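Of the protein chains in this complex, all but one are displayed in their positions.
Presenting chain A:
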Amino acid sequence: MKHSQQYRAKPEHQEKLGFPGDLVDNWQQKAVEKMGDLLNKNRALRVYMDACVKCGACTDKCHYFLGTGDPKNMPVARQDLFRQVYRRHFTISGKLFPGLVGAKDFDDEVLDDWYKYFHQCSQCRRCSVFCPYGIDTAEVSMAARDVMDHIGIGTKYTNEILGKVHDIGNNLGLPQAALINTMEGLEEDVEEDTGVAVKYPVDQKGADVLLITPSADFFAEPHVDGLIGYGKVFHQAGISWTTSSYASEAANFAMFIGSYEQMHKVANRIRKAALDLGAKRIIFGECGHAWRVAYSFLNTLAGPWDFLDPKYPVPQHILEFTYDLMQRGALNLDPTANDDKVVTFHDSCNVARASRMGDVPGGQFEIPRNVIKTVVNKFVEMDPETTREKTFCCGGGGGLLTDDIMELRVKGALPRMEALQNVVDNFGVTHMAAICAICKSQFTKVMPYYGFSMDMINSVHQLVGDAILLGTKE
């Protein structure tokens, strides 16, 4: 996919994050310095550069390779774009015998490949599952993007969005007034629908739960149905909650550009919001990359969380929360409300391979399924080669959810679409539930290319929300 590339970030978007506005003059030298810095700061990168034996086990595992057929989209070939420069500048063999070991100087052509192909990796980690050494191309992509940002080359999509988070608190740039307005609108809709006054609070001090959810939940379809669902669950369980206009974003896009500093900054907005509002628990809404940063990194980046209620893990996933309520019988549910649907479940890549739910390994696979099966009578699994830790990315993760590269997104969705087609044809599946804002956005956009309707994709909490018998537990 040589012709596919994202728009470059403008100088103002770069500088806002502390990166040079445009390609710096001595960029080769600066890039190599940054690589050295990252190699010394990140064991994963250090080990992954050396350990690959070119066995090829990962070559046919990436959805972008399967969709595009471009050999540079094979995970090892993608890593090799980094490795060739690493070899040249950081290894004896590459300094002495570059041709032999595939070492190359960092020239314009290599940089061009870096920009294109490191932005054709959704950092889904599927390749890492199959590599005998666990080599994680996502880590290499992140490092490469970090290097590129440091010499002045970033993508408009992620870096502009990060600027909005720093200014306003979310990726979409929704200010407090707009959030309050949206939430009031939801309250009216739900009351009209159900006759019950469910609250959708913003910035409510003293609420027990601080809900951090992807900002897409505030306005996009089908995301917002998930947000409606969370509200119904909180309502019926009688737990006070709030969102925060200061930290109104779960998805930490800084992970996509591999910047620890940026990730730290964004994550600490959540800490501040929790302290300011006096929350006792933090719960994350449905989003894959958000949950990865939350589950795996939040404690490190923004902890310690000793001011929160120690009874609950920090943070909790909304599905852990809802599932716990279900098990304790705190929710009145009628699964026949979803009898018009035959549902399958798409494991979001970052939830599946980079995080957990509950307290046993693999809880991130079981809990969503258990929740769905509690509120839906007809549930069907897709091909096991495409689910759980082997799941395929939707094709839009890792900072690729931009129309600049629509063709790549469509092709990257191919393996998931094939698995879906299979259960549609054989089991009459009508809906696919997902728990990631990016998956939901990506699928609504690309499913029509495969002959599916865009409303086939659902939030899990929409299914929950539809099954809740409001007005029966208060």
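Please note the rule applied: contacts are C-beta pairs under 8 Å (C-beta built on N, C-alpha and C of every residue); 3 or more make two chains touch, one makes a residue touch a chain; residues count from 1.
Rule of thumb we're sticking to: contacts and distances are computed from a predicted model.
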The hidden chain: which UniProt name fits, "Phosphoribosylformylglycinamidine synthase subunit PurS", "Nitrate reductase gamma subunit", "Branched-chain amino acid ABC transporter permease" or "Acetyl-CoA acetyltransferase"?
-> "Nitrate reductase gamma subunit"
Among A:Arg281, A:Arg356, A:Lys378 or A:Lys445, the residue in touch with the chain that has been omitted = A:Arg356
Hey, which of A:Phe219, A:Tyr260 or A:Phe427 is the one touching the hidden chain?
-> A:Tyr260
From A:Gly18, A:Pro132, A:Gly428 or A:Gly471, the answer for touching the chain not displayed is A:Pro132
Where the complex has a chain not shown, which of A:His3, A:Lys54 or A:Lys311 is the residue touching it?
-> A:Lys54
Just the residue numbers, please: which parts of chain A touch the chain that's not shown?
-> 39-44, 46-48, 50-61, 71, 74, 76-77, 80, 91-93, 97, 99-102, 125, 128-136, 139, 260-261, 264-265, 268, 271-272, 275, 295-297, 299-300, 302-304, 313-315, 352-356, 359-362, 364-365, 389-390
